[in-house]
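A protein chain is absent from this complex, but the other protein chains hold their places.
Order of writing sets the chain letters: A, B and C. Residues in each chain are counted from 1.
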Amino acid sequence: MEAKNLTVCRNARLAEHLYLMEFEGAFTPPALPGQFIHIKIDGLFLRRPFSVAGQKNNRLAILYKVVGKGTEILARKKGGETLNAIGPLGKSFPVIKKWKNVYLAGGGTGIAPLIFLADKLSGEDVKITFFYGAKSRGCIGFEILPAGINFVFTTEDGSYGDKGLLDRAVCGFIGKNGRPDVIYGGGPAGLLKKIGRISEDFSVPAFVSLENRMACGTGICYGCVTKIKTGSGWEYMRICKEGPVFNTKDIKWD
Amino acid sequence: MEAKNLTVCRNARLAEHLYLMEFEGAFTPPALPGQFIHIKIDGLFLRRPFSVAGQKNNRLAILYKVVGKGTEILARKKGGETLNAIGPLGKSFPVIKKWKNVYLAGGGTGIAPLIFLADKLSGEDVKITFFYGAKSRGCIGFEILPAGINFVFTTEDGSYGDKGLLDRAVCGFIGKNGRPDVIYGGGPAGLLKKIGRISEDFSVPAFVSLENRMACGTGICYGCVTKIKTGSGWEYMRICKEGPVFNTKDIKWD
Amino acid sequence: MGLNTLGVKIGGLSLNSPVIMMSGIFSYGEVVLDYLDYKKLGAIVTKTVSLEPRKGNPQPRVWEAPSGMLNSIGLQNPGIKAFIKKGLPAVRKNGIRIIVSVTGNSAEEISGIVNLLSAEKIDGIELNLSCPNVNRKELMAAQSPEMTWLLVKAAKKECGRIPLIAKLSPNVTDITAVAAAAEDAGADALSLINTVRGISVDVEKMRIMEGGLSGPAIKPAGLRAVYDVFRKTGVPLIGMGGIASGRDAVEYILAGASAVGVGSGFFSNPFLVDEIYRALGDFLKNNGIKKLSCASGLLNEKEKKQAGQPRRKRKV
Partner (left out) sequence: MGLNTLGVKIGGLSLNSPVIMMSGIFSYGEVVLDYLDYKKLGAIVTKTVSLEPRKGNPQPRVWEAPSGMLNSIGLQNPGIKAFIKKGLPAVRKNGIRIIVSVTGNSAEEISGIVNLLSAEKIDGIELNLSCPNVNRKELMAAQSPEMTWLLVKAAKKECGRIPLIAKLSPNVTDITAVAAAAEDAGADALSLINTVRGISVDVEKMRIMEGGLSGPAIKPAGLRAVYDVFRKTGVPLIGMGGIASGRDAVEYILAGASAVGVGSGFFSNPFLVDEIYRALGDFLKNNGIKKLSCASGLLNEKEKKQAGQPRRKRKV
């Protein structure tokens, strides 16, 4: 874990409200897929957390959607400007050698950590199917999709890929092609909850990356909790520390 | 009076901590010497007032010293950036045709409105003597000093011009060359107070530009007052509205 | 947006716009600012006037603070008589509705001022209860429900048909108790909040600036006051504290305000009044709400509804 200034070397609009920011300067130790960085944005008090979407040599990338004040300011950043970031933070996606048939299912910017994961896995002897759900064709960040991977798209308006929600596509795919060894997910809570259902229904382990507003990002403030099942019931656990990646079977959804 | 965005077209360091900022875009009506503009600086709540130091065609200039947060941010501004400003504000230096022998006495950035005044007067048939007091040679903004005017310099450390304070130089000059028709002053309160004394001692009218922290800049908050003599005693009057230029005989110094 | 949609009634006072320029922000209303669209102002509240003239505090009177400012103007004013003679006619010229802010150290003083004003053509009286009172030097009237009740009662007795607004301070343990006292004593509306007590230290000059904090820094406290007082009283509220954008104004309305007060945010942003006016109109339009009064306290009501309580009928 480090706190350091990263230099923006690229900040590109990929699709509607969707941006890719690349930094010069990686962290020690290097980030793993599922981990995030916590970025200080001028004029805002709280840092903003973003999953690492890629990391190569001395470069690190995040994929972000403009949804409010902080991301609006980010979108205006130019190459050469610096941002202070703390990272890498949180737990990464667990990867086991024997999982050879892997599904990645991401909605919106929830694909960010999955792209990084796909990149890491694609060197190995693993079959990857990447489900990508978006509002419409205009929201899809085609440029960052890694090559050589089987993509299944859904859009809410049917303007690209199947019309409908992503979980349906995953279920349908399982019906036709059989169960994977593991499912990794990212995106809106509704989607992740459904991935949990799929995990249960088909007895496939599933790991998802949760999001929440954060203050410290490092496990010291208890600001970012979610309900996690324990022996006796449930407890609020820290998304930034015990997560952001959780086994869906442990998550108690509201 | 207008509130509008001005585009920075030049922001140059002239001397130690001393900067000249030129804007594209003047006000309607145009500013007069002694008037000021009230500038919004990102990240600060209160605007910051600066005397207009020059105005030509569609250009307007301020001369500022870096003394705190706001002026530090100003110093980092680049050409093309915009700043919101309200102006022109306050009363200008009174100018009367029959005043043919004019002294200007400015300390530090207090010269700003005087440079503008000198520029306006120099077209007329007026003899101008400009007294400029600074800490040391390195603090003098030589570049903006108008040509064809008689300058008398003093520095606190004697590194340029006479060593000592400006009021001494003015007194000495009067001793040798006789009284002027009027004295205009700007700068630290200590200097202005002494100009008031000179005005009294030599029976010469004197007008000085006062400074104070401001909130509204437009006379609506009563945040920027100074003691001004009235028939019955004194009253707090607004520097931004009744001033910033006052007749020294009206000022009640603390 | 038509005037009807954004028109509001506050304590019997009908305003064409819910945007009010608050006390101390806009002098007595006599200054003309070229960039201000006066038609979008529902009313202005004058700088607070006292019985006797006051010189006000020495400088410095204003100071930068994080997301805000401190002020200690010290109620500089010419006294009620000079104000009525000279100030008021100057203000009236601008053709805008005028609420006169008054203060006093005792019930007698308040009675006296309000009595003098009650014969004048003004649209409302706002009682500034945030000045230290004579008996307990360090407390201001607004810090005590009892003192508040007494002073509001004294004003109410004298103000006749002129609507009376009581302005409360956030520097209290429980603002709802003070609000209830003001309502009980006859206030037709409440203004909240006045500034938060604070200091700033100038390390270079080794001095302290004491004053009232205003600006976005106090917005959470202002919203909290409006939100809490809305549930405990039945009079309309003028919400203020840190409004610096149209969106902030919408937040105040949702929390329970019937109208919003423009304060020190106007110093930062000369177009604030227009922005608020537009944002409120847009909010109504986008949410299919017919009148601003239907949006007042929507979040409070939502919470109550979830708790199964009926919507409380409010005075206007």
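As a convention for this text, a contact is a pair of C-beta atoms (placed from the backbone, for glycine too) under 8 Å apart; a residue touches a chain by one contact, two chains touch by 3 or more.
All of these numbers come straight from a predicted model, not from anything done at the bench.
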For the chain that was dropped from the view, give me its touching partners among the shown chains. A, C
Hidden partner chain, touching residue among C:Leu33, C:Ile96, C:Leu116 or C:Leu299: C:Leu299
Among C:Leu6, C:Ile25, C:Ala65 or C:Leu129, which residue is in touch with the absent chain? C:Ala65
Cross-chain touch to the chain not pictured, restricted to C:Gly42, C:Gly104, C:Pro163 or C:Gly198, is C:Gly198
Can you work out which residue in C:Leu88, C:Leu168 or C:Leu223 touches the chain that's missing from view? C:Leu223
In the full complex, which residues of chain A touch the absent chain? 1-3, 40, 44-47, 69, 86, 212-226, 235-236, 241, 254
Residues of chain C in contact with the chain not shown: 65-68, 70, 138-139, 143-144, 171-174, 196-201, 203, 206-208, 210, 213, 215-221, 223-224, 227, 242, 244, 247, 250-251, 254-255, 283, 298-299, 302-303
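The working rule: only the chains that are shown with their structure count from here on.
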Chain whose average C-alpha position is farthest from chain B's own: A
Measuring centre to centre with CA averages, how many angstrom lie between chain B and chain C? 37
Chain A and chain B: spacing of chain centres that average the CA atoms, whole Å: 57
